[in-house]
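Heads up: the structure comes next, in structure tokens.
One protein chain is absent from this view; the other protein chains keep their places.
What follows is chain A.
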Amino acid sequence: MPGWYFDKQELKHTPSGAAGLDYKTEMRYRKEGARFIIDTGMKMDLGYNTTATGVVYYHRFYMFHSFQQFPRFVTACCCLFLAGKVEETPKKCKDIIKIAKALLADNKFATFGSDPKEEVMTLERVLLQTIKFDLQVEHPYLYLLRYAKCLKGDKAKLQKMVQMAWTFVNDSLCTTLSLQWQPEIIAVALMYLAGKLSKFEVVDWVGRNPAHLRWWDMFVEDVTMDLLEDICHQVLDLYSQPEVKSSSESPPPGASRPAAASPSNQSTSRQSNGATTSTTASSASTASSTSEKTQISPETVPPPVNTRIPPPSDVPYPYQTFTHAPPPISYGTPVSFAPPVNTPPPLLGPSPIPSLLSAPPPNAFPPFVNQPPPFTPVVPPPNASFFGNGLPQGHTRHRPPFFPP
């Protein structure tokens, strides 16, 4: 039973690395592929679940194959294509390729070969075998909404925090976090980060008990502050990396572009001072939007600065994703969010599967009858009149309780 989680050492020893790709470039390829999946998914009106599932497939795929062997944008298309089918939001392969052609520079699209569809189809089988047909992937979104329901405090602030955490979750797809930690833990960490940045301190929560030091003790075990900080910084580091504007415009490996945030800024932010971090981030965001303008060439479709993955109709929180920059934090303007937070948001997303998560583990399912009844089979003669007297009373008396109370 392969686990889908890897430690940092394993993440540094991937097939790409073994084939000579340096770690930084691999991380950039991962980020570009993820961004490309998000951009393509967005252009095709695919929901956040489908997109996120596609990205997780992508990251898993490159734990077993190299970027040198499988060009990243073909793989990215293939992952999105498969995720679309798995999440019941299928898109035609040729339509995905059409979007890819529009989004990618010609030399990138050339990696699709002379028959792009065939290329994706062939790869799909490789992908399925690589990911062990483990199609069902959970994402932090669901947990984010679930946990948020339990937090008490200023509604507006809470909502702002949730919205910000949501964007961090979107952006975390560009990191390898989904290969390191379960979605529950990522959700907790990014809510913690958003809480810090939006100055929302959780002091009370529903279901609190004396054993809980922090609200997340209710949901996850053995999560240290160090771990949370580490996860947060993996996301924050995205914003201080050289701008990768669009998948088509990435610099060749090794070519360094002016960093949006200086290394010193970055190390300051490591102290996890909320204010410093947000400053770093906003400078990154300024830098990225400037460089974006200068880079647009007529052949490429410029990606939106703020990438929005449309929410399903039943997610009550308005949100935006800023893949390059953390959300702007303005404390001055009160933002009004329609539904109060303690209205339980429907946690069942657009994918039909998440509801299953609330079901008891199948193993805990007791059979209706534990003991075989003490009767031996009787083979009736043909047309025998079967036993039976009187009509059923129509109410239940005999059945043992199905679930333990």
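Convention: a residue touches a chain if its C-beta (ideal position, glycine included) is under 8 Å from a C-beta of that chain, and two chains touch if they have at least 3 such contacts; residues count from 1.
By definition in this document, contacts and distances are computed from a predicted model.
You can't see one chain of this complex, but its UniProt record names it "Protein kinase domain-containing protein", from the set "Protein Abitram", "General transcription and DNA repair factor IIH subunit TFB4", "tRNA pseudouridine(55) synthase" or "Protein kinase domain-containing protein".
Only one residue from A:11, A:37, A:93 or A:158 touches the chain missing from this view: A:93. The hidden chain makes contact, of the residues A:124, A:217 or A:237, with A:124. Seen across the whole complex, the unshown chain contacts chain A at 2, 64-65, 67-72, 81-82, 85-86, 88, 90, 92-93, 106-111, 113-114, 120-122, 124-126, 128-136, 252-253, 313-314, 346, 348, 352-353, 355-356, 359, 362-363, 365, 367-369, 372-380, 384-394, 396-399, 402.
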